[in-house]
Every structure is written in structure tokens, then in C-alpha cells.
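Quick one: the structure is below, and I'll ask about it shortly.
Shown here: the complex without one of its protein chains, the others still in place.
Now for chain A:
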Amino acid sequence: MEHQEHIDSLLERYLSLLDEYMRLREDLSKLQSGVYQNIARANFTGERGMRYGQDHYDERMRAIRVLGIDEAGEEAVPRFTIRNLMADAAGEGEKDDEKAESKPEGGKADVTLSAQGDSEATPEADKTPEEQDENKAKEAEKKPKKTKKASRNPLHWYGLLAPLPLRTAQTLSIQAVEQVIPRLVSVNAEMEHVEIEIRRARKKRAKAAAVADKEALGMEAVEAR
């Protein structure tokens, strides 16, 4: 009875996972058909027979969405997530910008303070041209370097002004890659794990039933004597 309850609870969990799997499959199908439709629309409206396909792939492409796998809980079922490297980089960039913005203000304050204090001691006019050049060089080093990062957006393989349907296709594809696919794979992994548990529980139940049968036979034999 105890074994049966455990199996029932596992089956209940398994069926809820199956339901989620089917829903995710449906979502993936919808998103992908949206992607295909929009790519087809972009190809249809493309100038001079431009085809938005493999001919324009960047041979130096780098992934901007990468996978993160961690094992959740004691059951050690892998959980898949997608990380956007560009967003991470932008976040860090913003932090750097904030620091850079706050620094010059502080720097200016320091400069004004020191200028007030040292103005009499070392006026700018008294400096030699060599010293002035050195100061300029130091100031140039202090300024935050503005390096232009190469865009890794796949949309730019097809030019800077990609058509709207292609942008829509990208949005739908991102949705599929970030939300549906990792969840689908995680649910699949969890289903595999529950399947193993169900099979184990069924074996235990079968063993318990066999032991109970043996005991019953033994009791019958004793009674017959």
C-alpha cells in the first residue's frame, strides 16, 4: 500500500511534467513557424533577390547566448539556462561608465582643491614645457579609453538596415532559445529522472509483493500442518 502511494505520487509528478513538455513543444512549434514565416517574408521583400540565408553568415561568428547547466537540489537533475553575454557585457559597461562618470567629478574636485592649495606653490605658468607635456600625457592616460566593440549581433551579417521581418524573426528566435528550449531540455531531464524513480519503486513493490506471497504460503503451510 505504501509502495503504491509512492508510485502514484511519482506518476502524478510525471504526468504534470509530460503536460508541461507538451505545452512547451506547442510553444516551440508556434515560435519556429513564426521565425520561418518572417524569414520568408524578408526574403520575399529582399532587394535584387537577396536571400537571408547561409551565404551571408559571418565566418568569425561568436556565440552571444551561451548555455549554463547546474544541478538543482539533492536529486542532481541538470537545469539548463541561457545566458546573454552581450547583456552581461553591457551591464559591466554601464558599471564602468558609472565609475568613469563619478571619477572625473571626484577628480575635478580633487584638482580644484589641490589647485586652491597649491596654486601659489606651483602655478602652471612656472612649469617648463617638458613638465607640461608630461602632465598632458598623464591626463590622457587617465581619460577612459573609448574602444568601439565589434557588434556580434547576427542581424548585422545582413547589413546595418535589416528588414523588419528579419528583426521579428530574431525576436521570436531569441524567445525560443532563451525561454522554451532550455526549459524543454530541463523538463526532459527531470522526466528521465522520475522514470528511473518509478521503475525503482515498481521493483520494490514487486519484491515486497513476492515477500508477502512467500509469507502467506508459509502461513498456509503452517496452518495445514
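What we mean here is this: contacts are C-beta pairs under 8 Å (C-beta built on N, C-alpha and C of every residue); 3 or more make two chains touch, one makes a residue touch a chain; residues count from 1.
Here, contacts and distances are computed from a predicted model.
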Practice task
Leaving aside the chains on screen, match the unshown one to its UniProt name from "NADPH-dependent diflavin oxidoreductase 1", "LANO_0F07008g1_1", "V-type proton ATPase subunit F" or "MMS19 nucleotide excision repair protein".
Solution key: "V-type proton ATPase subunit F"
Fill in the blank from the handout: It is residues of chain A that touch the chain not shown, namely 14, 18, 21, 25, 28-29, 32-33, 35-36, 39-40, 43-44, 49, 51-55, 57, 59-69, 71, 75-78, 80, 84, 86, 152-155, 166, 169-170, 173-174, 176-178, 181-182, 184-185, 188-189, 191-193, 195, 198-199
